[in-house]
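Entry: subunit A
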Amino acid sequence: MSNKIVVFSCSWDGWSCIDAAANAGMPYPASVTVIKLPCLSGIDAGLILRALEYGADGVLLLGCQPHECRHGRYGKNIEIEFDKARQLLSLLGESSDRVRLARLDAFDGGGFIETVKSFSAALEDKARVTASTGNKS
Partner candidate 1 sequence: MAKDHFKCLRCGITYELEADPDGKLKERICPKCKSNSVRKLKAQ
Partner candidate 2 sequence: MNMQEIIRQTRAHFCLDCGKCTAVCPVNRFDPGFSPRLIVQKALSNEGGAYDDARIWSCVGCNMCTVRCNYNVSYVEMIRHLRMLSRENGTELVYSHGGVTESVMHMMGKDDIKQDRSGWLPADIQVKSPGDTAFFVGCAPYFDTIFKDLNVKLTDGTIGAMRLLNMAGIPFDLLDNERCCGHDLLLAGDSNGFVALGRNNVEELGARGIRKIITSCPECYYTLKVDYPRYVDGWNVEVIHITEVPEIFKLKGAAMKKIRAAFHDSCKLGRHFKMYDGTRNLLTSLAGAELCEMENNRENSLCCGASPWMFCGSVNKQIQDERLRQADATGADYMVTSCPKCQIHLTCAGMSGDGKYAGIKIVDLYHLAAQSLAQKDG
Partner candidate 3 sequence: MEEDNIRVGVFVCECGMNIAGTVDCEAVKESAAKIPGVVVSVKNKYTCADPGQEEIKRLIREHNLNRIVVASCSPRMHESTFRNCISQAGVNPYLLEMANIREHCSWVHLHEKTAATEKAADIVGIAVAKAKLLQPVEETRIPVTHAALVIGGGVAGIQAALDLADSGHKVYLVEKQPSIGGIMAQLDKTFPTMDCSICVLGPKMMDAGKHRNIELMAYSEVVKVNGYIGNYKVTVNKKARFVDEKECNSCGECAVVCPVIVPDEFQHGFASRKAAYIPFPQAVPASHIIDMKNCLGNNPVRCNKCVGVCEKHCIDLNMEDKLVELNVGVIIVCTGMDVYDPRALDEYGYTRFHNVITTMEFERLICGGGPTQGNLLRPTDHKVPKRIGFIQCVGSRTVNRGNPYCSNVCCMNTIKDSLLIKEHYAGTEIYVFYMDIRAYGKGFEDLYRRSKEEGVHYIRGFPGEVTEDPVTRNIKVRVENTTTCLVENYELDMLVLSVGLQPDSELKKLSNLLNVSLTSDGFMMEAHPKLKPVDAPTPGIFFAGSVEAPKDIKDSVTQAGAAVSRSSIILNADIIKGDGVKAVIDNSKCTSCGVCAKVCPYNALEVDIKAKSGAKVIMAACAGCGACSAECRFDAITIRGFMDDQIMSQIDSALAVNPQNKIVSFLCNWCSYAASDVAGISRMQYPANNRFIRVMCSARVTEKFLWHAFELGAPLVLLSGCHIGDCHYITANHSTQKRADRMWDAMEKLGIRPERLQLEWISAAEGPRFVEIMQELEKLRGKVTKEEIEHTQKALAEREKEKAKAA
């Protein structure tokens, strides 16, 4: 698994999951880069696309459950921007699944590992499909 994944994580529950995974000694691939932000509501479609433009295969947005948001934003903004990014990706002819939004409860280290792994696998599948169809055409 060598997919480059950028994780934008909020500094609250999102980060706590990553922390928990580390404390429990649960490994995840070295090709995953984590960037910590105060809150996912500060992210816009531009930032997501920029990560992809710069070579990321996938972008994972990791945050709290909406009702847990410490900043009282309830994740509305991130949903709008997440949608925008997905739509722009389809306009560009790219798979909108290259962006994934995950909301985890605090300290769910296993959940984080699970999410990263399934995201990576999904990206892998997609890439294989694209490559094979690409060969045919």
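Just a few scattered comments:
What we mean here is this: a residue touches a chain if its C-beta (ideal position, glycine included) is under 8 Å from a C-beta of that chain, and two chains touch if they have at least 3 such contacts; residues count from 1.
Basis for inclusion: all candidates are chains of the complex that A comes from, given by their letters.
Note that this is a predicted model, so its numbers are computed, not measured.
Of the numbered options 1, 2 or 3, all belong to the same complex as subunit A, but only candidate 2 touches it. The touching residues of subunit A, counted against candidate 2 in their complex, run 44-47, 49-50, 52-53, 80, 84, 87-88, 90-94.
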